[in-house]
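A single protein chain has been removed from this complex, and every other one stays in its place.
Read from first to last, the chains carry the letters A, B and C; within each, the first residue is number 1.
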Amino acid sequence: MTNPTYRTGLGASDADHIWLLGHDLADDLLGKITFGELAYWMVTKRRPTEGQRALFEAVLVALADHGFTPTAISARVTYLSAPDSLQGAIASGLLGGGSRFLGVTEDSANFLHDVIDGLDELPTDDAGWDEVARIVVADTKAAGRFVPGLGHPVHKQGDPRTPRLFELAREHDVFGPHLSLFEAIGRVAEEVLGRHLPLNGAGVCGAVLADIDFPLGVARGAAILARCAGLLGQLAEEIEDPIAIDMYMNIDRNTDYQPPTS
Amino acid sequence: MTNPTYRTGLGASDADHIWLLGHDLADDLLGKITFGELAYWMVTKRRPTEGQRALFEAVLVALADHGFTPTAISARVTYLSAPDSLQGAIASGLLGGGSRFLGVTEDSANFLHDVIDGLDELPTDDAGWDEVARIVVADTKAAGRFVPGLGHPVHKQGDPRTPRLFELAREHDVFGPHLSLFEAIGRVAEEVLGRHLPLNGAGVCGAVLADIDFPLGVARGAAILARCAGLLGQLAEEIEDPIAIDMYMNIDRNTDYQPPTS
Amino acid sequence: MTNPTYRTGLGASDADHIWLLGHDLADDLLGKITFGELAYWMVTKRRPTEGQRALFEAVLVALADHGFTPTAISARVTYLSAPDSLQGAIASGLLGGGSRFLGVTEDSANFLHDVIDGLDELPTDDAGWDEVARIVVADTKAAGRFVPGLGHPVHKQGDPRTPRLFELAREHDVFGPHLSLFEAIGRVAEEVLGRHLPLNGAGVCGAVLADIDFPLGVARGAAILARCAGLLGQLAEEIEDPIAIDMYMNIDRNTDYQPPTS
Partner (left out) sequence: MTNPTYRTGLGASDADHIWLLGHDLADDLLGKITFGELAYWMVTKRRPTEGQRALFEAVLVALADHGFTPTAISARVTYLSAPDSLQGAIASGLLGGGSRFLGVTEDSANFLHDVIDGLDELPTDDAGWDEVARIVVADTKAAGRFVPGLGHPVHKQGDPRTPRLFELAREHDVFGPHLSLFEAIGRVAEEVLGRHLPLNGAGVCGAVLADIDFPLGVARGAAILARCAGLLGQLAEEIEDPIAIDMYMNIDRNTDYQPPTS
């Protein structure tokens, strides 16, 4: 039976060369691009513009670490239990990168994309976006669902990342329809829903990814890459100053044993 | 029983602020640092110098992807089998980041560090480093072991990343004792071992990490972070142009069934 | 702030005892129950009847290994790359336990459960089940969907596990409505769909799990536990007789490099 061949446009090498994305890794890339730029390029197969690069790096910086999230707890207790495998501790943490804690970025991106995809033509000013936003927020509420990225359990008055990301996107000229719509949702939400709900930063990151043409099918991947660096930081800190043993022992000694009666 | 507290110097937040490394994430970091810079900073708790940042990003770029390695194969077939979990596919690939394929970087860093740690004083010129290198290579051979980072299965005449990384380290003024020793090993290896063995790029990355004061206990983590971006690229490509099904089916239909006789 | 307590009915211990499910592990369980029985008991918090135990073990045996599936390939190449972490290789394989390859069991169980849940009363004979099955198969087709567990890419004339599992369920008196419905679907499928589609074994396993009152929210977990044993076998074999290096090298050297043009 014929042996298949395996297509890739990422990395390849022969005795004298290493190619990455069709470029000579040593001559064309090393020292000439940042890691963030490379990550965007590998995912999209397009070299980012300077604005796309800047905003992608900002998204990665925004999502890298949020203290003792489930991902950090999982990575630390796994390292405690299996210090022989740093990769296992990182993988253990990244597995928490699912629908609930890291999913907002992806969900927002897809939500905004679907709305925009359904518009016959894009609004040309804030008033036009507000009109779209009012309908979207009302329809979502009527369907018994939530607008992804709207509201935050801690930053109830406003997520500090939000205005800064809007500002950066404008400065770098990548403020497109997804950010326009999300910003409008932020303006009209209280009017439609009857209570103040801020736009959270993870949601803005989703809008940014959509506006810089990051493929939405792997939008979650941006959050995972960001968190990979964050977990490396958590584990470096755990090695220097261990606290996972306290996490574990505090949980263990507060066990409330309720055995089944059968 | 007292509830313990959990120390961290990475991320934290309250209603109005998000801190990262003691800085205001929104005001001080977003748009002002690259993702690579943040990763270094979180691991070391020191902001990198411009030279340290540049070389750290170069290491990440150098290690991001090498085509169809075990990590890429694992990520792709896992995605084929469980497309509902991008994080699972990435984690599956990163779990290959162990002693054999991604371990060279870490092993080289530790090997060079141990030699330098044992020197009473550092050589001041190439001749001095060559002398150290001759002893180290000879001793390692006598002990029946290999110098990590010496030799490459494909790049037999020379890994193209190696001279470029040396050059970058010199340009950015971070060429220190680990790179000096590794370069000297490259110069004397043929004389001592009787055959040409090039310095491989993953080994140079280890020497760079040591010279930019990256903590060696998590040196493997730099390779894992780099590969995380590479795997994201592999998976984005797999979604666009699936080949994992061919990998799987080619292996499956070439099964040679040799059941146990008992 | 109050320290919470953590409820569990599974394991707990003090200086002199280890409890599992409210029983003394040493005195009441060791040597008295099989591992399969314990697994069922821990998941359901109910000790299985002998019939439930027998069928649960049969499901685990049926799903343990299917040769070079994506899960086996991933586990083997991960072990090749990181032989220092057996747990990483197993985890890497299990991460393929998602919607596509191991998901049929779960999907079948849920599909059958939803149908039965919607019936006002259960049929009392085969003719009655056939009538329900005809409607279900026709409705599913009309909705453009497939009946989970119907059809198999290899066992086109019939999956050998299927009749045996039906027989075992009858022997052990646990043949309930889910198996009745699934069996009826097998009888009527050709008549409704116009082509022969056998009931596959993974689907029957789903019907069995539903009929032995295994919680459907973790039905996938039965397949994962089964596969955990299978992967351990794959890795023990890989250690004795390595083939992952051939998998990797064959893929690598059949790379078809198609770099992006931008």
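Odds and ends about this structure:
Keep in mind that, in the parts below, a residue touches a chain if its C-beta (ideal position, glycine included) is under 8 Å from a C-beta of that chain, and two chains touch if they have at least 3 such contacts.
Here the structure is a predicted model, which means the values were calculated and not measured.
Looking at the complete complex, one finds that the omitted chain is in touch with A, B, C. The chain not displayed touches chain C at residues 1, 3-4, 6-18, 20, 24-27, 29-31, 33-36, 38-39, 42-45, 54, 57-58, 60-62, 64-68, 85-88, 90-92, 94-98, 102, 154-161, 163-165, 168, 171, 201, 215, 217-218, 220-221, 224-226, 228-230, 232-237, 239, 241, 243, 246-247, 250, 253-254. Counting the whole complex, the residues of chain B in touch with the unshown chain are 3-9, 12, 19, 21-23, 45-47, 82, 84-85, 87-88, 91, 95, 250-251, 254-262. For chain A, the residues in touch with the chain missing from this view are 1, 3, 67-71, 73-74, 77-78, 80-85, 88-89, 91-93, 95-102, 244, 247-248, 250-252, 255.
Convention: only the chains that are shown with their structure count from here on.
Distance between Cα centroids is largest for the pairing of chain C with B.
Mean C-alpha positions place chain A and chain B at a centre distance of 24 Å.
Rounded to a whole number, the gap between the C-alpha centres of chain A and chain C is 32 angstrom.
Once the centre of each chain is set as its mean CA position, chain B and chain C turn out to be 38 Å apart. Each of residues 1, 3, 67-68, 85, 88, 91-92, 95-98, 102, 247, 250 in chain B touches at least two other chains.
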